[in-house]
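For this view, one protein chain was removed and the others were kept in their places.
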Amino acid sequence: MDKILNKIKKFRDERDWMKFHNPKDMAVSIIIEAGELLEHFQWKTNEETGSYVKSHKSEIADELADVGLYLFELADNLGIDLLKAMSRKLEKNKKKYPVSKCRGTARKYNRL
Amino acid sequence: MDKILNKIKKFRDERDWMKFHNPKDMAVSIIIEAGELLEHFQWKTNEETGSYVKSHKSEIADELADVGLYLFELADNLGIDLLKAMSRKLEKNKKKYPVSKCRGTARKYNRL
Amino acid sequence: MDKILNKIKKFRDERDWMKFHNPKDMAVSIIIEAGELLEHFQWKTNEETGSYVKSHKSEIADELADVGLYLFELADNLGIDLLKAMSRKLEKNKKKYPVSKCRGTARKYNRL
Partner (left out) sequence: MDKILNKIKKFRDERDWMKFHNPKDMAVSIIIEAGELLEHFQWKTNEETGSYVKSHKSEIADELADVGLYLFELADNLGIDLLKAMSRKLEKNKKKYPVSKCRGTARKYNRL
């Protein structure tokens, strides 16, 4: 994780792009890439998705990577340890979605 | 990274949620969370963002984490090594955005 | 359409909000609202969606309205006649997706 972060920052700084990478534009970039990822599944049923992901694994990997590249850098720019933040959020989710109430249902926590 | 992935899968499987976690709904979830992240920066100038992120670091960390939790799991569900995919995408970006043409400009690669 | 636009602008100007309504923040707002709309369908199958939309018509109408309010205003702020733009885009789509090639298939125009 540190290794990829160093690569990201080297790529950015060689291009003198930090001046563009304010938090708002980074968040904008994350959602734009998330839209490109989602486009792969537009209009598809789960059955169609299954065979599609097999034949388009590399394209989908690129879109996942694009989201990841901005996400990792934004967290780092804000002084946030992403893995720790994920671990902490998962603990919160455990309380929000207790197994006893959530097992097998996708209902929102405020409708449990 | 493996550690957080194991936690994510344990959380999911204890709730029997794999049946909901098809690639399309995972991509839908990533963009919904990306929208909640972006909401923190809505209507704000870069100056306002600067002081806002200091006083709302924990809330922003939670939103980054939400994107990360879905992103890491989706990559894993598809048999994609996210870190490798990011590394590979960064290599592609280096070719798409050569330093000599891109230094200091945010222009799209197809308009360089 | 003119009537609703006048109401939107009156609402905005009474609050002195035009200074926030630059095109970028308007586009950011459209996608945030689109995310809230999409949240209603997250994790749902088509069958579940069918009964859900009947029991949540008013909430969904509010989310559609939020997208519309920003969309109509942004078009107007940019001096774009939205209905004309839609009509023109539909003509383009007719060429991009000829009936003979598209009937019954959701394939992207570049894969026809």
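For reference, chains read A, B and C in written order, and residue numbers begin at 1 within each chain.
Going forward, contacts are C-beta pairs under 8 Å (C-beta built on N, C-alpha and C of every residue); 3 or more make two chains touch, one makes a residue touch a chain.
Because the structure is predicted, anything quoted here is derived from the model rather than measured.
Q: Which visible chains touch the chain that is not shown?
A: Across all of the complex, the chain we cannot see touches A, B, C.
Q: Touching the missing chain, which residues of chain C?
A: 1, 4, 7-8, 11, 14-17, 19-20, 22-24, 27-28, 30-31, 34-35, 37-38, 40-41, 44, 46, 49, 53, 57, 60-62, 64-69, 71-72, 74-75, 78-80, 82-83, 85-90, 92-94, 97, 99, 102-104, 106
Q: Determine and list the chain A residues touching the chain excluded from the picture.
A: Its contact residues with the unshown chain are 20, 25, 28-29, 31-32, 34-36, 38-39, 41-43.
Q: In terms of residues, what is the contact footprint of the unshown chain on chain B?
A: Interface residues of chain B facing the absent chain: 28, 31, 43-44, 106.
Operating definition for what follows: only the chains that are shown with their structure count from here on.
Q: Can you check how far apart chain B and chain C are, centre to centre, with Cα atoms defining each centre and the answer in Å?
A: 24
Q: Could you say which residues in chain A touch two or more other chains, in rising order?
A: Residues 28, 31, 44, 106 of chain A touch two or more partner chains.
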